[in-house]
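Rather than the whole complex, this shows some of its chains in their spots.
Labels run A and B following the written order; every chain starts at residue 1.
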Amino acid sequence: MKTLFIGGIKSGKSINAQKHILKNSITKPTYLATTEFVDAGMKERIDAHIENRGDDFETLEEPLKIYEVIKTNKNPVLVECVSMWINNMFYHSFSLEDMKKELTKILELNQDIVFVLNDVGSGIIPDNKLSRDFIDASGKLSQLIASECDEVYHTIAGISTRIK
Amino acid sequence: MKTLFIGGIKSGKSINAQKHILKNSITKPTYLATTEFVDAGMKERIDAHIENRGDDFETLEEPLKIYEVIKTNKNPVLVECVSMWINNMFYHSFSLEDMKKELTKILELNQDIVFVLNDVGSGIIPDNKLSRDFIDASGKLSQLIASECDEVYHTIAGISTRIK
C-alpha cells in the first residue's frame, strides 16, 4: 500500500501523514529523514518535527540513496520528505532521469510507504532557472508517485482531502 | 458557528465569503477590515471590495486588536482578512505566540465568525527570510483556525469547495 501526502508549506501534510501511518501500521513505522543541509532555521524545523513524532517512529537518515534504505527495511516507511530528497539530488548533480529511476524502483517494492511532498507549483513562475527546474522536477515526480499510489491526499490548512 | 474561506490571490474567496455570511445571517453582518497600510494599489483593491459589498455590511476597521472588536460586536463578523492582520502583527513586532493567543481567544467566542485567509504556501519556497516567516505563520495559524471551524472552504477560480 502506497500513499502520497501533498500540500503547501506548513499546510499540515507532515503531521497528517504521521497520523495516517501510525493509524495504519501494526509495527513501529520508520521515519526516513532526507534532510542533508542544516542551518539554524532548518534545525528549528527538524526539532519541531522530532518533538511532534515522539517515540512513535524509528528514525533513519538518508539524503540520497533512499531506495536501499527502504528496501532493507521491514516496517512501513514514511519518506519525509521527497521534496528535500529532490533538492539533495539536484545539489549533487543527479538528473531528473536518475530521480525517476530511483523512485520507480521504490514504487515497485511491495511495502507500505507514505510519501510526503511539497506542492510548489501554484505560485507565479519564478524568474530564476534553478527554481523553475525544481518546480518542473517536483511536478513530474509527484505525478509519477501519485500514479502508483493507492491513495493521494491534498492538505490545506491542516485538512487532508483524499483526491485519489 | 465558525467558517474559514481559504484560497489563493484573486481566487474569489472574499466574494464567496461575503455571499456565505449574507446568506446565513439574519442580522446585518459586520465587515471587519484589517487593512492598515494603504498605497495606490491597495486603495484600488479596497474600493473594489467596498463596491462589491454595497450596503449589506456595517464596516469596522481594526488592523491589530481584532479580538476586542469582535467580542463587543453582536452581529456575525467577516474578518477580511486574516492574512493582512498577520502582516500588520509582523510589522508591529508581535510574535507568532501573540497571534496564536489572539486567535485562540476569538475562536473561543460563541459568535458567528467567517475568516478569510490567503493560501500563500503552494509556491516555491522564497529566498528571503521575512517571506518564509510569513508563510510559516500563515500556515500554522490557518491550521489553528481550521481546526476550530465548523466549515472550511477552499476556493479556486471562484469555486469554493467545502473541505471540512
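Everything below uses one rule, namely that contacts are C-beta pairs under 8 Å (C-beta built on N, C-alpha and C of every residue); 3 or more make two chains touch, one makes a residue touch a chain.
These numbers were taken from a predicted model, which means no experiment stands behind them.
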| item | value |
| --- | --- |
| Given 2 visible subunits, total identical subunits the whole complex contains | 3 |
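One rule holds for everything that comes next: only the chains that are shown with their structure count from here on.
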| item | value |
| --- | --- |
| Separation of subunit A from subunit B, taking each centre as the mean of its C-alpha atoms, in whole Å | 30 |
| Complex interface listing, subunit A residues touching subunit B | 7-12, 41, 118-124, 126, 131, 134-135, 156-159, 161 |
| Residue ranges of subunit B in contact with subunit A within the complex | 4, 6, 8, 117, 119-125, 129, 132, 135-136, 138-140, 142-143, 145-147, 152, 154, 163-164 |
